[in-house]
Structure formats: structure tokens, C-alpha cells
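Accompanying notes for the structure given below.
Of the protein chains in this complex, all but one are displayed in their positions.
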Amino acid sequence: MFNALNSLITSGSGVNLLIIMIIVPALLALITIIIPKRSYFGRAILFLIATVVNLLFAISLFVGEEMTMLIPWADFGINLSLRVYDFSQFMVLAAACFAFLVALYSISFMRNKSYSGKFFFYYLITLALVNGALLANNLVVMLFFWEGLLVTLFGMTIIGNAKRPAVAMKALILNGVADLLLMFGIAITAMQAGTMAMDMIVDIPMEGLGIVGFVCMMLGAIGKAGSMPFHSWIPDAAEQAPLPFMAILPAALEKMLGIYLLVRVCLTFYDFTPGSTLSIVVMAIGAITLVLAVAMALIQKDMKKLLSYHAISQVGYMILGIGTALPVGIVGGIFHMINHVIYKCCLFLTAGSVEKQAGTTDLNKISGLGRFMPITAICFIIAALSISGVPPFNGFFSKELIFDAALESGVIFYIAAILGAFLTAASFLKLGHAAFFGPVKLPEDVREKDMMEAPGAMLLPMIVLAAFCIFFGVGNAIPLSIIQPLLGDALGGANFAGWPHSTVLVLISIGVLLLAVLNHYLGYRRTGEGIKAVDHIHYLPGLHQVYNCAEKHYFDPYNILMLLFKFISYLCFAIDRCINWIYDVLFVKTIQGATTAMKNFNSGSTSRYIAWMFTGMAFVLMMFILLL
Amino acid sequence: MQTVIMFICLAVMLIASVAAAMLWSRITAAMCLALTSVSLAVILFILHAPWAALFELSVCAGLVTVIFASTISMTREYRQPDGTPSEYHVRFAPLPFILILVGVVLVAVVLISGFDVNITATESTTAVDTFKEVFWNTRQADILGQIIIILAGAFAVAILFKESTKE
Amino acid sequence: MPAYFATSMYAFMGAPLLVILVLTLAGRKLAEKWALTVGYIVGIIQMLTSIIAIILLWQYNKASITFSQFWSIQANDGAAYFSADVFSLIALFCIGMVTFAAFYTAKTMIGKKAFQFTNLMMVMILGMNGLALVTDLFSLYVFLEITGVSSYVLISINRDNKGLEGGFKYLIMSAIASAFILVSLALIFINTGSLRYEDISAISSSWMELSNPILILVAFVFLICGFSIKSGLVPFHGWLPDAYQSAPAPVSIMLGGIVTKMVGVYAIIRIVSNLLVESDTVVNTCFMVLALMSIIYGAVAAAGQKDFKRLLGYSSISQIGYIILGVSTGNILGYIGAIFHFFNHATFKTTLFVNSAAVEQQTGLSDITKMGGLHKQMPITGTSNIIAFLSAVGIPPLAGFWSKLFIIIAVWQTNGAIIASIALVASIFTAVYFLRIQKNIFFGPVNEKFADIKEAVKGFKLTEIALSVITIGCGLLFPVLLLLLQAQGIV
Partner (left out) sequence: MSILNIAILITAALLILTGLYMLINTHNMIKIIIAIEIVVKAVTLILAFAGYVTGQYAVVEAFIITMIVIEVVVAVVAAGIAVNVYKNKGNMDVSELKKLKG
């Protein structure tokens, strides 16, 4: 059926499926916004239809052949060029799946929200832009869609709380910086490669400007993915932005885009080899991100915020994996990216259900919700097990691949990864225990008898995603059979499907998990509350002060940046005052003085005039004598 | 002989003009100017410009002096702009010295540099052009200009010398 | 070219003479009534004739129109004939334009003296036309004096203290200038034996080989001083603001618009382009330094003025500086710029003087610090003022931009970046004092005293609009004009 659809669209009329992928969501977004506000239902249906259509097209792309379209546009090699091949087929399909599931969820979630229309609009525009960025085959075209996402990101962050645009500004600025770096990187890359067609850029040597170009592009990519140091807007946004936004953008689509570009940069654009300095740099970024972010996640008392820190920390794993430049690491990174999107989406959706039903996600106010929302709780548990890397869920398999690569690249990275795994498990034990188990505790304005399971439209995506968690774990050969060919010859015929081949590593991982459980148990025993199970780490002498500072945003790169800007702006202000003084005081006074002098010069006396005339004559004479 | 007269005339011209400058009385100054004109007329005559000499004599020595005289008679000053004669003479006392100084300097410069005026006159140029032909044939624009400026003078007199009717 | 065409050029000299004759014969009453009307008709005739002449020159691809003698006793090849090339015709057009503006706005300003005013104006126009047409330095001097004499009388036509003072100062300085010019002519004559333009151009390339080279140098000094006085370059400028301020409104339109430019700038351009085409860097450097001083001095001094007309006088000093700066570069671009700026200056300075007359007439004041908010009551005057001053400052779509651009490029090419940037910076000062005018007179809160003031009468409005149209039109059609100039090879 999809083949038929594909051939129907591509043949005859000459309209290309690739461009439809971009135009159709954008067009439907425009229609969504013009539907009257009252008919929420019509809007929602159209919104859902748009994502379904997008999914259908994505499937037909997936089953179709590799294809390219090229419309000559501006000069200098900037052409409207789109291309779909195995990697982007897969990515577009994944993006479409998540978009559909989250859309289904948000229809229910967004009911009775005043900004639902805007949300749907931005959502579809985002989808179009993501499709465009994934399909683009020209650096400038990709940059166009990439920058477009900045706008929708800003829009989606701000619609929930238009009166407090600080978070939106933060998101905009941090992403803007990252995009600026990307732009710079693209310029250098295009210069080095001599072309802007992405399929023509292969293995630029890492020397001179090439290094700058790689670093810039890499930073742009991981910035989009939400890695440190471009991460700090995500936890803030988690508190304020609508939850489906968190589920779709920072948790899913942005990760996919960022990692997609990172893979392309590392795998094809640049000659990125294992053990090189840059590889270590990338891995270091990944390791730092994963440890620091998960450490922050550990102490959060808010479900959404905790999850958002995990969203950052998991990116660290992906970057670490890809940064090793080993086939196993790259496969692991990509696989982890897919897995992460699945379970993190699922987790955010469960958080959304909790928020919808209980009215808050603050762990201090809620407890024991598993009794009222069993399906949500089960989904949560599956996803949590998955993110903690418990076999046989999907997270376990991708993490094992990354551990394998990390160990091969350096013990320190492996230790960081293991530490991350420990903290992840500990924080999810805490979260699950606090939110869904233990004694029932509800916010004051929610009565116990009103509490019930989330509506079906919200449950369905969760269930599907939880199922995928299990399916991709048990049947990991299926996703890996798609991912592994991406590496082509670099893979060297290896197959990472099935049970991890290194039993030692698996045992260590399981040991770490058991340690986490033990830690939780001890903490729980000490305090008697699930939420305080990790307090002994939180209030560890020395660590405590660091945490305090971090909670106060002292380490926030955004704040440091802003401080710097403040300083610069103060400097500019001082310079401006100085210039102003020159104009307002010095200039005026000088001119006034000069004018007064010249007024005296013309005193009205004829003899004076004649005397000046003689001066002039003497001057001319002097000139003649001097110059001849 | 002509040379001697020339020198005498130049000297008279210079002295008369210095006198015109230095004398306090306006009417005497005008007379000195007339004397300057007369000696200039003689010089012009010697320098082969008889018509110009005639004009100089009649117009500058005659008409202009009359204009000065009538203007002076029209304007009797109760308060002298230049102050008393002694003040005036003090102001003009440096003039002869300046003139002598400049004259000496100029003569010295001429003597040192050996400057001389090269005469380019030839017999042919003097023979062909008579004054009448030249004036009426080649200076027509100037004649037109003369007519216009006399018109302008007439209008100026009509405006400036008209008795103002007191409103 | 048709033979009768050259004869028709007598219009330039004949029409004003005819007007004088007719007005004198017509009788006082009739003459008083029609004098001003006849005056601006002369202006229109002159504009039309010069435009037609330019077009015909272009048509027949000739450099100039020459005149035979007025009367012919015996043909003589040394005859002092008249000749009109494109530059002359541009100058003649400007004269016609300013004449038109002066007469068209004079009605309310000149009152009972219309007859005498018209007669003297005709003499002045004759003088300037003669200046534009002559081909002989001595004739140039003659017409210089005609223009001068008539301007002294016109300035003091009201016989009030101010006018007499301005007229007398102008007269004295101008008489000295004439004497200087004549000295230099005599010294040039000693060397060349003739004062016709084509004969004296011989001294340009090789003055060292002349019979008396030292005297030529002295002549250059006197020449520069004489014409600098006539055109009001700093520090020879003392008389200029006084004369401009004291003259009655139509006369100051004439003075500011064209007279100073004709007796000073036109003559300098003529002499420099004939006498010193590719020669003396000394003369050019002298003019350049004087021009720079004028540009800066005029602009800075104008910034502190209170009297509208006096301010415009200083502004004229500055703008004349630009023209002379263009001339002093000695290259083609500079000449084009100078000539075009000559034209532009005539246009926008006339507009500004007309505006000053309009404002003075409506408010009875010429002190700009006492006015305010007149733009609402006098929108046409205010708008034309804006256009004129933008053109003077050199804002792109307007005519003034092109000429200044050319001048500055030419200066850059010949004298380097520093001098060009000085000229550019002075341009900012131009903006400063013009903005000051605009702010003080037309913008800001309405002064209660002037609450019931109306727009100036029809004559002013029409003139302002016409001149603004010329300013904008020339700016937009500049390439066409440039082509025309180049086709003539005049510059």
C-alpha cells in the first residue's frame, strides 16, 4: 500500500514526496490556526489528521527508495536540495511516530487550555521544519530549517506563560548561540569542502580550519540536542512550558536532530578517528554532561524537572558513544538515542498524566498515586527500568554498547558512565517510590475520590511507548538491523544484536544496579520516606554546598553569559556616555567657542576687513614663495 | 629729455599721493589727487597714449575733482571722523618711512636679482593699430559695457542724490 | 547651425536694454505698474533662450555659439566678440532663474521703487550676462564692474543705515578687488600682448618661457586675491555677510543666488580653466587652501548666527568654498562638480533666500531665535526649505548630492583622503546649521505671537515650488545632464 502511495505521488505529476513532507504539515498548520477557537474538536481532529498523514508519508518514504531532488535556487551552490536515504528515512519515520503519539496525547492534555490553537500550530510547523532539516541535502537549506526551529521553540516556550518570557528568552539565546556556532561551522565546512551539497562532503581532513569547522558544527549539533553547556533552559522550561512540548521537543525531536547531525558530522563530513584529541574532547563533553546532569537530577523534588535533567544526562551517553568514534559506540549512540526518545517520551507523558490528574508534579505534595493510576504507574515503571538499564529493556542494550565503547576508549569514561548509571537508577528509584508508592498524599485541592486513571487518549501513547521499550529490548535485532547498515564499511561486519557479548560488563552493570537498590533501601530506612531516599548523597559534606550553588544557578552557563553581557553592556554604556559627552558637551562647547571667535573676527569694521584681506594676501604670497 | 620729465612726473605723482594721504583737510587731499592725475596724464602722453592722457586730464583731474568738491561741500562735518589734525598726522607719520623702506627694499631686490622688464614692442605692432580702429573695432564689448555703466551711473545718481521726501 | 541663431543670442544683451529703454519711455506711472512683470518675463525669456541654446548646441554638436561684431566698420580678427558655451549657458540659465525668483517675489517687498529697482536690476543682469558671454579678460573686468556698481546701488536702494553700510563695505572691498584684478591683467598683458582667453591660455603651460615670468607670478597673486575678494573666500570675505544681511529681500535673493557666484566663482572657473588648465599647482593649491578655510569658517560661523539672511551669507561662503575646491583640483571631475554645484547652489540658495524673504514678510522678523513652529502655518515654505537644505547638505536623491560627490571624489583623486575628509566633515556642519534654522523657524512649539500667520503670498509659493522641483528634478535626472555636459566636451 505504501509503495503504491509512494509511486503515486512521485510519478506522473512530478510532485516529489520529499517536498510534500515539508509542505503538508506547514499547510495544515496554517489551516489549524484559522479554524475558529470555539471548535476545539475540529482543530484537534485536523491536528491529529496532519500527524497521521505525516506518519503515512514517512512510512511510504521509509519503504521507498533512496531519492534526491534538486531545485536550483540562489547562486554560490545554494540549491533547494532534498535527499532521503537509509538514515534519514529511519529518522523521519521515528520523528513521525513520536509526533503522532504525542499529538494523540496532547489532544486530550490540551483540552480547555487557552493556548491550544497556538500549540497545535507551532507543533505542526515544528514537524515540517524537522522533516525539512532531516531531509535537507544542502547545508544552507538545512540551516534554514534548523533556524526555523528556533522560532517555534521560542513560540512554544512562551505560549504557556507569555507574561514571563525569561525562560523563552533563555531558550532562544542558548539555542541561538548554538545555532550561530553551527552557522559558522557550516560556512567553514562549505569552504573546506568546496560544496554545500551534503552528500558531496566526505571526510574533510582535521587540520587547520577543519578543526574549527568540526568543533563549531559539533557544538551546534549537541547544542540542539541539549548537551552541556547549552542545557540550562531545559529544566526551566520543564517547569513552565506545556508538558507535551517537553515530550516532543527537548525530549524527542531535538535530540533526534542533534544526534542526527552529530552522527553525520562525525561519520561522514569529517575524518573523525578513534583516539584523536577531538574524539577525547567530544567524549569529555558527553561524560561531563551525563554525570553532572544526573547528579542534578538526583536531588530534584519535581517530577518534570527531574525528568528534564535526565533528558540532558542521557544526551551525555549518546555523545559519549558517538565520541568514541568506534563502530560499537556510534551504533550504541544512535540506538540509545532511539531508546531514549521512547522511554523519555513515555516518562514525560506519565508526568503529564500525573499533572493532569493531580494538578501538580511536586513530589512533596503527591505520593502513592499508583493506587489511582495503575496503568500510568506500570508504564512509568517500564520506562524507568528501561532508562536505568535493567535487562531486558531497551535501555540496557544500548547502554551496554556504549559502556563497551567507553571502556575501549578509556577507563575514566567507563567509570563516568557507570557512575551515571548508578545515579540514574538511584534517582528513578526515588522518583518511582515517591510518586507512585508509599502512603497516599494528594494536594489539598484534590479529593481522593476524584482521583482516577488518565483518559484513554493519553494512556494509549504511553502504553505504545512502554511496549516499544520492551519490544526494542527483547527484539533489539530489529532496530539494530536498521542502524548498523548506516555505518557501512566502518562496521567491519560486526553485529551487536542479541545479548551483549561481554558478560563481565553486564555483571558490573547489574552490580551497579543492585548497589543503587541497596543505596535506596538504606536511604529509605534512614529517613522513612521515598522522596528522601537519596538525601544522604544530597547532604554529603562538601557536595551539599556544591548542590546549593547549582540550585541557585551559579553554574548556569546562561547566567555566566548574561553576567558577561552585563559587564560588556556596562562597558558599552560607559563608552557611550563618553561619546555622548564628546558630542553633547565638548562638541557644542567647541563650536560655540569657535563661533564666538569667528563672530569677533567679523567685527563690522571696514578697516578690520581690509586688514584681514591683507593677511590673506600675505598668505597667498607666502604660498607662492614657499611652493615655487 | 623725456626720461627726465618722466622721472619728475613719477616723483610728483608719488609725493602728491602721499600728500593726499597725509593732509588732514579733505579738499586739499582732493586737490593733491588732481595733481597726481595731471602728472599721470603727462606720463601717459609720454607712454604713447595721448587719448588716454586727454581722458585722464579731463575726467580724472577735472570731473572727479568736481565730484569730490561738491560732495565735500554737501557734507559739512561737525565732528571730524579722523579727529584733530595732529592725531591724524600721528596716524600717518609712519607712511613716508614705510614707503622709503619698501622702496629701498624693492630697489635692492631689483639690483641684486638683476630683474629687468623685457620690452617686446616691435615696429610692426605699433604701425598697424591706430587707436580709432582698435577702439571701435576690437573693443566693442567694452564700449557696450561703457554705455551700460554710464546708464548704471545715471540710475545711481537718480536714486542716491535725489532729495529724500520726508514722510 | 542656422545663421540667424547666433543673432537670436542678442536676447541676452538686448532684452534687458530694451526693457530699460521701454520703461524709461513709457512714463513713470505705467513703468511703475508693469516694471516687475516685465522683469520676470525677462527672466523667463532668458531661461528659455539658454535652454534652447543648450539643446541646439547639443543638436549641432558644437562647442560654442560665437557672435559677430555688434557693428562692423572694418572686420578685424582681434574683435572682442561674445561666445556662449555650455558653461556660459548654464550660468545664463541660473541668472534667468534667479532673476525670475527675485522679480516674482519682489512685489510686496520693493513697493514704490519698482521702476528704479527694475532698471538697476536690468543693468545688473546685463552685467552678469556680459560676464557669461565675454571672451576677453578686460571685458570681463568691465562687466564685473557693471554688476558691482549696480549691486552697490541696489543694496542701498532704500537709503537706510543698514543698506548704506552694507553697500559701502561691499563697494570698498570690491573696488580694491577690481584694482587688484586690473593690476594682474596689466601684468599678464605685459607678457602676452593680449587678454583674449585663447591668447592667454598660452601662458598656462609655459609661463617660465614668457618675456617677464616674475611679473606673471605677481599677477597670479593679485589675481587670486582680487577674485577671492569678489567671491568672498576666507579671509577676504568680510563684506559678504554684511552685504547679504543689509540688502532688501529681492536684492539679497539676487546677491546670494547668483551675483557673487558670477563675479567671483564664474570668473575664477573661467580664468582657471583657460589660464591654468594643467599648469600651476601653486595657484591650485592656493585656491584649495582658501576654499578649505572658507568651507570650515563659513559652516562654523553660520552655526552661531541669529539673522536668517546673515546665516545664509555664511552658508554661501561655505558653499562657494566647495565650488572653488572642485575647481582647484584641476581635473575634469572637479570641473563638472564645480559647475554643477554652481547651478545647484544657485537653485537651493535662491530657495532659501526666497524663504527668508517669505518668513520675514510674514513675521516681520529676521531673527531666527524668536520664531518657532511656522511649519504648520507655512507648509510650502517649510517643505521647500527642507528640500533646499537637504540638497545643500548633500542628501542622495537631491541635486546637491551629486555635485558634492563629484567634488569630493575629485579632491580625493588629486589631493588625497585627508582633504576630502575635511570637506566631508564640514558637510556635517552644514547639516548642523541648516537643522538649526529648520528647528528654530519651522519646527517646535508655535510662538503665540505668530499664531495667526498665514502662508506667504502666491508669488513666493510658486517660486518655492518651482525651485524645489528643479532641485529634485536635477537630482533625479542628473545622469542625463552629465551626458549632456560630456557630449559638449566643455568639461
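We call the chains A, B and C, going by the order they appear; numbering starts again at 1 in every chain.
Here is the rule we use: a residue touches a chain if its C-beta (ideal position, glycine included) is under 8 Å from a C-beta of that chain, and two chains touch if they have at least 3 such contacts.
This one's a predicted model, so the numbers in the text were calculated from it and none came from an experiment.
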Open item on the list: Based on the whole assembly, the unshown chain contacts which displayed chains?
Closed with: A, B, C
- [ ] Out of C:26, C:41 or C:182, point to the residue that touches the absent chain in the complete complex.
- [x] C:182
Task: Those residues of subunit C which, in the complete complex, touch the missing chain - done: 138, 142, 145, 148-149, 152-153, 156, 159-162, 164-169, 171-172, 175-176, 178-179, 182-183, 185-187, 189-190, 193-194, 241-242, 245-246, 304-306, 310
- [ ] Provide the residue numbers of subunit A that touch the chain removed from this figure.
- [x] 599, 602-607, 610-611, 614
Open item on the list: Suppose we count only contacts with the excluded chain; which residues of subunit B make the list?
Closed with: 3, 6-7, 10, 13-14, 17-18, 20-21, 26, 29-30, 33, 36-37, 40, 43-44, 47-52, 55-56, 59-60, 63-64, 67-68, 71-72, 74-75, 77-82, 91-92, 95, 98-99, 102-103, 106-107, 110, 115-122, 125-126, 129-131, 133-135, 138-139, 142-143, 145-146, 149-150, 152-153, 156-157, 159-161, 164
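Rule of thumb we're sticking to: only the chains that are shown with their structure count from here on.
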Open item on the list: Which category does the touching pattern between chains fall into here: line, ring, star, complete, or other?
Closed with: line
Task: Chain occupying the middle, per Cα centroid - done: C
Open item on the list: With centres defined by CA atoms only, which chain is the most remote from subunit B?
Closed with: A
Open item on the list: With centres defined as the mean C-alpha position, give me the subunit A-subunit C separation in Å.
Closed with: 71
Task: Euclidean distance of C-alpha centroids - subunit B vs subunit C, Å - done: 31
Open item on the list: Roughly how far is subunit A from subunit B, centre to centre by C-alpha average, rounded to an integer in Å?
Closed with: 98
- [ ] Note the residues in subunit C that touch 2 or more other chains, in rising order.
- [x] none
- [ ] Would you pull the subunit C residues touching subunit B in the complex into a rising list?
- [x] 13, 17, 20, 69-76, 78-82, 113, 116, 119-120, 123, 126-127, 130, 134, 136, 138-139, 142-143, 145-146, 149-150, 152-153, 156-157, 159, 190, 193, 211-212, 214-215
Task: Of subunit A, residues touching subunit C in the complex - done: 591-592, 594-596, 598-599, 601-602, 604, 606, 608-610, 612-613, 615-617, 619-621, 623-624, 627-628
Task: subunit C-touching residues of subunit B, taken from the complex the two chains share - done: 115, 117-118, 120, 125, 133-134, 136-142, 144-146, 148-149, 151-153, 155-156, 158-160, 164
